[in-house]
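Only a single protein chain was left out; the remaining protein chains are all shown in position.
Here the chain labels run A, B and C in written order, and each chain numbers its own residues starting at 1.
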Amino acid sequence: MPVDLRSYLGHVELPNPVFTASGCGGTGRELAQFFDVTRIGAFVTRSITMAPRAGRPTPRMAETPSGMLSAVGLQGPGVEVFAERELPWLAERGARTIVSIGGGSVAEYTALARRLAGAPGVTAVEVNLSCPNVEDRGRVFARDGSAAAEVVASVRAATRYDVPVIAKLAPDVADVVSLARLCVDGGADALSMINAPLGMSVDVDTMRPSLAAGTGGLSGPAIRPLAVRCVWQVHAALPGVPIVGMGGVMTGRDALEMVLAGACAVAVGTALFHDPYACQRILRELEELLQARGFDRLADAVGLAHRPAGAGPRNRIDLEESSL
Amino acid sequence: MPVDLRSYLGHVELPNPVFTASGCGGTGRELAQFFDVTRIGAFVTRSITMAPRAGRPTPRMAETPSGMLSAVGLQGPGVEVFAERELPWLAERGARTIVSIGGGSVAEYTALARRLAGAPGVTAVEVNLSCPNVEDRGRVFARDGSAAAEVVASVRAATRYDVPVIAKLAPDVADVVSLARLCVDGGADALSMINAPLGMSVDVDTMRPSLAAGTGGLSGPAIRPLAVRCVWQVHAALPGVPIVGMGGVMTGRDALEMVLAGACAVAVGTALFHDPYACQRILRELEELLQARGFDRLADAVGLAHRPAGAGPRNRIDLEESSL
Amino acid sequence: MAGSPVQVTGTVLTTRRVEAYHALTVVAPAVADRFRPGHFVTVAVGGPYSSMLTRRAFAIHDVKPDYGGTVEFVFSVRGPGTAWLADRRARDTLDLVGPLGRPFPLPRDPCTCVLVGGEYGSASLFVLADVLQRRGCRVDFVLGASSADRVFGALRARRMGETTTLTTEDGSLGMRGEVTDVLAGVIADARADVVYACGPMAMLRGVTAVCVEFGIPVQVSVEQAMACGVGICMTCVVPVIAEDGVTRMVRACTDGPVFLGERVRFDDVGTIPFDALGAPGGRHG
Partner (left out) sequence: MAGSPVQVTGTVLTTRRVEAYHALTVVAPAVADRFRPGHFVTVAVGGPYSSMLTRRAFAIHDVKPDYGGTVEFVFSVRGPGTAWLADRRARDTLDLVGPLGRPFPLPRDPCTCVLVGGEYGSASLFVLADVLQRRGCRVDFVLGASSADRVFGALRARRMGETTTLTTEDGSLGMRGEVTDVLAGVIADARADVVYACGPMAMLRGVTAVCVEFGIPVQVSVEQAMACGVGICMTCVVPVIAEDGVTRMVRACTDGPVFLGERVRFDDVGTIPFDALGAPGGRHG
């Protein structure tokens, strides 16, 4: 029997829970060579900015153990070109498009949300909070709960009522749960976790940072334990809030891990660089795993690892936060 | 020509920069089967607590891509037994011992420092700030700058003037630089980075967290980019403060990466589980790499990746903090 | 123990399938030299660019003098590490650390020993039987598993043992049931003085209960997830009652894996017993 894979972000129903991760799926056209982008739950765009951006100098990427560092710098054509050329292409094909937005100030996020409110084909808006706040000496919004909440509130206000707003969080904050709570209080309908934490590598031959930008975002399986932890903690604290889980999902097993920890949808980023068919493969593997475990509906697996401990010592979960 | 490998923590001179990482070298006796623990820069003990601790239930470990999660829970016999049976063994052999301490309150850290101030053979005290503060609902000290600084200040006050106090920080804080600064202002003579960030994995077969404790510390090469980034950022902000770099150091190249980023010493943790000879091997490899690059002294390589950009576009470093 | 463990890069001499199991023989003279029955080795898996960081532990099944000394271990494929090992071929190299752990203590004087093995747990019992017999002991075997293809070493047991009793849960070989169902009979018939057991925790608990009833000692070899195998990571602990009567969380890798069965608090494995030394809110000294 096929599993009911429907996933819900607020009131929006998606046919299945596998998305692309922001910045990892190009414009959609590139992946369309490999699979039908309308068959996945949603296509998430790279973070769109008001003005065109050339991004960071190269080298923009470095491989690390089971991960990679990248510093693209939100290269893109700006929201006008996006709304005129990229979004319609996705909309015409019937893809569900989640538009990620990135700004340097509350005003810029708001302007982006306004511009997109008029554009047809926007299924949801994802607010990338890992952007530097130019009004706070470049401190990223996600590191300051009140700035993050302000951004979310103003995007929520500028967005059509039937379009969910998703706040995207990173793990390198003191307390992801309180940040999540502030975003939800600010009006976020869902949360997306995790954005790539800041990392760095030094090339021991040139004796210089490997990336031109110095630091970059760490992505891939290396960070999956951080992602699962964030999803778990936030789902425990805010069980009603839909979570899009991401960070190192390479296989259906990894996707199921996110789901069991509390994600109702899963986004695939770095895996696409290794396997351009990854979204479809992961979706198929996830369905098979759910079937093998006797689930009729994806929804029944969401957060299941939190269920009260059954009998037996292995089931006792003790959640004091120390790692040691 | 041999390289001058001496490393300095404040006024204390160590013959070389390779240490064990806290909690990863047992009591010293176990590793002594494989190499002479007096030949490495320093032996760092597991975090010692006032009372004996039985630690967390098993399973205490789970493998993750290029990393592992662990939740040992500071199992140990307590400071009295440590000072009577473990420390003397190390001291008799002439090992330089850095005693890591862990407490649940400022008072407990202070008491530990006092007890150790009388014990012979303590080369330095490392303050593990990733312990839950029982007086702050279990929030770990490292997530609250003022609590961290208070611990450091009171340990500094209780410790002999000629024994350096090292504050150990984790990467999962909003701003590792400001935390480092607070610790140094509080009296830390050196910093140790990074402790294992909090992670988690869910077993998709049992559909339960893999660790009995739920969450655990993520260690190994997966986190090296986070460690290098912390070392880099703190060295840039506080160039005069000695840093012990750790997190996923498996080879001499990894150790050199830490050194170039700003560490004057390097601690080896998880690598010891894979290769019990790791400290000696890494020391030898590091020396060879320094030699091959024409260094006479380790000290000349410390922080070298920060040097002002030379000619050529690849050398331009741009350090805005965003990863995207 | 004969000297401390070593790390070696050994060449795989032979690989073979034994029913549900794989067996690898590796040239490793330094490990073979130091070997005592009950020792284990840990193996690095996945090759030089592996994402698998932790070594895998395997009981040493046999050592032979060929090529200066070889070590054989037997395993079933469980996850990615053992899957990788199952793909090794003759002439590949393997990175081993060993021999590790506290081996089986041997009786001072000749006596009657029952050796109980569950699944691949029986792998370590044949070299033990050999040493016991050379000391003049009588050896009886009880081997069990879920099904016939998972009973390891039945033939060799029949060759070596005074008696050999087999059990399978599905009845495909020997008696239907578990080793604990037949153990009491075997102990009584042989008038056993001591029992040695290696297998899943649940089996060890059952075996220990039977031995306690008979009032005879049982040496059990336990299995716990291990990150290091050499006593430095503290991830492999089990609650064990020490001679002073105090329960401590002790390392399976270096304080064990062989323990006196009655001292292991099997019911509390996977917990910190409230009365363990240093238990939260519990005893502190």
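Miscellaneous remarks
The rule we apply is simple: a residue touches a chain if its C-beta (ideal position, glycine included) is under 8 Å from a C-beta of that chain, and two chains touch if they have at least 3 such contacts.
Only a predicted model underlies this, so the values are computations on that prediction, with no experimental measurement involved.
The absent chain, not drawn in this view, touches the displayed chains A, B, C throughout the complex. Only one of A:G102, A:G145, A:P197 or A:G220 touches the absent chain when the whole complex is considered: A:G220.
Note on the undisplayed chain: of the listed residues A:V12, A:A212, A:V228 or A:C264, the one touching it is A:A212. Contact with the undisplayed chain is limited, among A:E13, A:E30 or A:D136, to A:E30. For chain A, the residues touching the absent chain in the complete assembly are 23-26, 30-31, 33-34, 46, 51-63, 65-68, 70, 72, 75-78, 212, 220-221, 270, 272-277.
Those residues of chain C that touch the chain absent from the view are 45-52, 80, 84. By the touch criterion stated above, the residues of chain B touching the omitted chain are 65-66, 221, 312-314, 316.
The definition used in the following text is that only the chains that are shown with their structure count from here on.
Chain A and chain C have CA centres that are 46 Å apart.
Between chain A and chain B, the centres computed from C-alpha atoms are 32 Å apart. We define each chain's centre as the mean of its Cα atoms; on that basis chain B and chain C are separated by 35 Å. Among the residues of chain A, those touching two or more other chains are numbered 65-66, 221, 313-314, 316. In chain C, the residues touching two or more other chains are 51, 269-271.
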